[in-house]
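One protein chain omitted, others in place.
Note that the chains take the letters A, B and C in the order they are written out, and that residue 1 is the start of every chain.
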Amino acid sequence: MVLMALTSRGRVVEENSDVMLYLDEKRKYMVKARRGSKLHTHRGYVDMDSVVGASYGSRVKSNVGVDFVVLQPTLWDYVLKVARRTQVIYPKDMALMVFRLGLTSGMRVVEAGTGSGALTCALAYFVKPGVVYSYEINPKFQEVARRNIERAGLMDYVVLKLKDITQGIDEEDVDAVVLDMAAPWLVVEHAYQALKGGGFFASFSPTINQVEKTVLALRRRGFVDVRVYELLLREIKVEEGAVRPFTLMIGHTGYVTFARKSL
Amino acid sequence: MVLMALTSRGRVVEENSDVMLYLDEKRKYMVKARRGSKLHTHRGYVDMDSVVGASYGSRVKSNVGVDFVVLQPTLWDYVLKVARRTQVIYPKDMALMVFRLGLTSGMRVVEAGTGSGALTCALAYFVKPGVVYSYEINPKFQEVARRNIERAGLMDYVVLKLKDITQGIDEEDVDAVVLDMAAPWLVVEHAYQALKGGGFFASFSPTINQVEKTVLALRRRGFVDVRVYELLLREIKVEEGAVRPFTLMIGHTGYVTFARKSL
Amino acid sequence: MVLMALTSRGRVVEENSDVMLYLDEKRKYMVKARRGSKLHTHRGYVDMDSVVGASYGSRVKSNVGVDFVVLQPTLWDYVLKVARRTQVIYPKDMALMVFRLGLTSGMRVVEAGTGSGALTCALAYFVKPGVVYSYEINPKFQEVARRNIERAGLMDYVVLKLKDITQGIDEEDVDAVVLDMAAPWLVVEHAYQALKGGGFFASFSPTINQVEKTVLALRRRGFVDVRVYELLLREIKVEEGAVRPFTLMIGHTGYVTFARKSL
Partner (left out) sequence: MVLMALTSRGRVVEENSDVMLYLDEKRKYMVKARRGSKLHTHRGYVDMDSVVGASYGSRVKSNVGVDFVVLQPTLWDYVLKVARRTQVIYPKDMALMVFRLGLTSGMRVVEAGTGSGALTCALAYFVKPGVVYSYEINPKFQEVARRNIERAGLMDYVVLKLKDITQGIDEEDVDAVVLDMAAPWLVVEHAYQALKGGGFFASFSPTINQVEKTVLALRRRGFVDVRVYELLLREIKVEEGAVRPFTLMIGHTGYVTFARKSL
């Protein structure tokens, strides 16, 4: 069942669930395990009938005899797939947020903007069975996000709101407010009102000017432990006797700002 | 109560719980809220009687009138405090592991070595009420780790084992094997046996030579989706009109290797 | 005259000299100022008759009225143009070498391999009227390099040698030995023989395994002040109110190893 996508702990691929077919270190394909359908690749096609019921970790063959490994998609896979449309916040940045905020079961988090729902998925995954209240002003984005969150099986833990968060936050006493939007400094006062004592403000911004405005607004409002981080992720290429970082790299995604509410 | 440290959702400081007293961006103090005790700082002392029962986010004054903000300690705080003894794996690296592995409630994870217990705390925090089986060969390290994990309130989700993981792993069908040890390549075969299909191998190593040996062993054993990452964390200093990264930086902690078991 | 390309100090474009026609921050074109020829671009063509005799820094118009700025090509431009074929060593790495070695007029330097001649140009530019002895085993590479070095006007300061440097170095008492080749550790002994007391060994290598072998060979031979550096170059994108590093970045070129001969 779709709703279980990221939380299923089964050992075999259920019909209509998402599955990751792994070919090699450069190519893997996320696809729905629908009976009667095929995944076409440059290395032949995979009959999905052979995938339904297969054990995770096992191999299936394409029609030309090439092995594909059957893997359960992870949060990382969903996030990368969803985020590809906008290419702003990356898993490394979400990981830092989740860990710094210590997101855990049962927490209540406010998020804006929903965008394609990639960050929403990540937050919901870690707070479930808690809830993410996600604000967005563009109804088209919200619809895309709804489909993405449903596909990841996380919609039970998300409330999508078609509202401008710069006009206010309805929720109270939340554990965290997490922002990925153009003008986060306009939400500082609302975040202060919505957060519980000691609760976390977190914001992702691509430019240093956004960071400066946001940090100054946070300090003026009395937030404490204000910190700004940038993460650089290098991938290492390992060949025997020839280890080196890859030549090309994502050199910048954005800065992550954290602060805590002081009464 | 100590066991609740990182999972308590109370609004006020309970007696004998850990509390973080925040002075400024450079100084915060984790201390137990014991009636009758004092925290001595260069800005005067804080009477802990004024802290017990205080709301999180509120301010208490030292005897010379300086404000300290009362905050609930986070996973990050525990990890930094515990890891300071060994200074190898950092929160940024743990965050990447937790997110890549998609650690969530109920998972079963094997870890080695326990060391000071910093990584153990992080894993347990995200899999609770699941369990972390943590291997260590040095009984002194294990005792230190036990105290740290108990202080963080996570001991209910950890099984400490005084065993050499290079001799084998007792558990089966686990979701992940996570290593922070000198010779991770010696555990590749045991990890393969212990993991469920598609399960994750993850390893942190400071040197590139460890990475090379481990990756070659993983490929030989048939692991797939083998990836090696290095994270650089820069902190940004924000003054109005003068924004820049800090001069000094931790330039290297280590490399994180991921792989998935293919049957 | 071609030979003067990088050393000419004239104020106007001489016939048949190289000139850089700058359109915008993404596009600039290095082209020979030949009477009767045209530079064709997507913004129209530039008649080179209008370029010959133009002052450096002035603007010429394409046939559709778009401005191009007439600039004298720099060492950097030549190096980038030449290196594009092999894409290994970058200007940032050459800059570090030139500065660490303190290359200056009259020095004598041994180099290998010549490759496309990019590094040869850089070395010759700084030691002129000294000399660079450049070793290469592939005659085709040497011919390409010869044309590139001639175009840069630096051939008077270069001796191209069709010889395997791992078999020995003919020169003695040189100021520096600079390597960009697959197995620099095989040249350590020869470099020791060729260098004057206190002279510099410098080597560029893409992989960490090459670095390890080279450093161990240098230490065994008694070189001192052995240092290995890696440079990361980020370019910053400046728009008013929106300053940030560029998204894509060259994440790795190679490591630069330095050492000095001790008697």
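The working rule: a residue touches a chain if its C-beta (ideal position, glycine included) is under 8 Å from a C-beta of that chain, and two chains touch if they have at least 3 such contacts.
A quick note: this is a predicted structure, and the numbers were derived from the prediction, not measured.
The residue from C:61, C:92 or C:147 that touches the chain not shown here is C:92. Contact residues of chain C toward the unshown chain are 6-7, 9, 11, 22, 25, 28, 55-59, 69-72, 74-76, 91-92, 94-96, 98-102, 104-106, 122, 125-126, 128, 196-199, 208, 211-212, 215-216, 224-236, 238, 240, 243, 245, 255, 260-263. Considering the complete assembly, chain B touches the hidden chain via residues 87, 206-209, 234, 241-254.
We take it that only the chains that are shown with their structure count from here on.
Chain centres here are C-alpha means, and the one lying farthest from chain C is B.
Annotation, chain A versus chain B: rotation angle of 180 degrees from the Cα superposition, expressed as a multiple of 5. The mean-CA centres of chain B and chain C are about 47 angstrom from one another, to the nearest whole unit. With centres set at the average Cα position, the gap from chain A to chain C is 43 Å. Shared interface positions of chain C, i.e. residues touching 2 or more other chains, are given as 208-209.
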